[in-house]
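Every protein chain but one is kept in place in this view of the complex.
Right, chain A next:
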Amino acid sequence: MDKTVNQKAWFLVLPVFLVVAFSAVLPLMTVVNYSMQDTFGNNQFFWNGVGWFKELLDPSTDLGGRFLASLGRNLFFSLAILAIEVPLGIVVALSMPREGWTVAACLVVLALPLLIPWNVVGTIWQIFGRPDIGLLGYVLNAMGFDYNYVSNDVDAWVTVIVMDVWHWTSLVALLCYAGLKSIPEAYYQAAQIDGASRWAVFKAIQLPKMNRVLLIAVLLRFMDSFMIYTEPFVVTGGGPGNSTTFVSIELVKIALGQFDLGKAAALSLVYNLIILIVCWIFYTVMTNAGVERKVQAESEPAVEPKPSAALKPVPALKPREGVA
């Protein structure tokens, strides 16, 4: 093939280069720059090398202690909401109607929480849970439970987790529902003829057909919950004490509260790196699953044309920019 060589074409990509440089590369390099320095304000900076990073990973220092504690809380939070949202989402998807006007009604109701902005969700639950004027808090206390998310660690955690479940289970349910809808009717009929119980149908047909959408659901929910900031910040402000202070909240405290730019920059880089690594692991797992299928298809030429695989592996997800 003959290609026309025209170097002027570079000018066409120039705007994109500029936009990316100013929106991503320069800010990121600024953060890298900050992470190597210390400042006492007045725009005076001192070289600190990898000092902040060393401190960050050393639990005996103040910075390291705070970072690792909030990281632990964050991981616990992510695992907790995954453990609730994934099974719950599957159950919701399974119990949704398969046809008729009720489908549309269910979809609308499920989509509603997803459409509410984060800080509005936070505000809703902040008020909802107040023991004096909130419906939930008031009722719980009236029923004899001593519920107060402002003063009790467990109550604060329960509130934050329930809020996330309320906000995001729909996403898992909708993804699973899409996976379920793609299963041809013949599978259920065959299972019926094979005498499969409800549980056997779930295990042999529905779960395997859903596993790819589930992987995506887990990835999305993990990333999002790992980066969570707004909702718990609005509800508990990270308290009581530091009990619901997640990494992003800690980061904002250091960067904007204490104006420790160096520490904050180091923290946000490590935070970003963790997210990238997890993303990469998920991405590799998903594309590998895809590759495995392709190899099968090539080694056996006469395979049926597959009804296009449920979902393509998502291109590497871009984490939200660090807060600093």
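In the analysis below, a contact is a pair of C-beta atoms (placed from the backbone, for glycine too) under 8 Å apart; a residue touches a chain by one contact, two chains touch by 3 or more; residues count from 1.
What we mean here is this: contacts and distances are computed from a predicted model.
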If you had to name the missing chain as UniProt does, which of "ABC transporter ATP-binding protein", "Diguanylate cyclase", "Formate hydrogenlyase HycD" or "Hydrogenase maturation factor" would it be? "ABC transporter ATP-binding protein"
Which residue among A:Phe45, A:Trp118, A:Tyr187 or A:Tyr283 touches the omitted chain? A:Tyr187
Given the contact definition stated above, which residue among A:Ala196, A:Leu214 or A:Val252 touches the chain not shown here? A:Ala196
Missing-chain contacts on chain A, rising order, are 184, 186-187, 189-190, 192-197, 200, 204-205, 208-209, 296, 300, 302-305
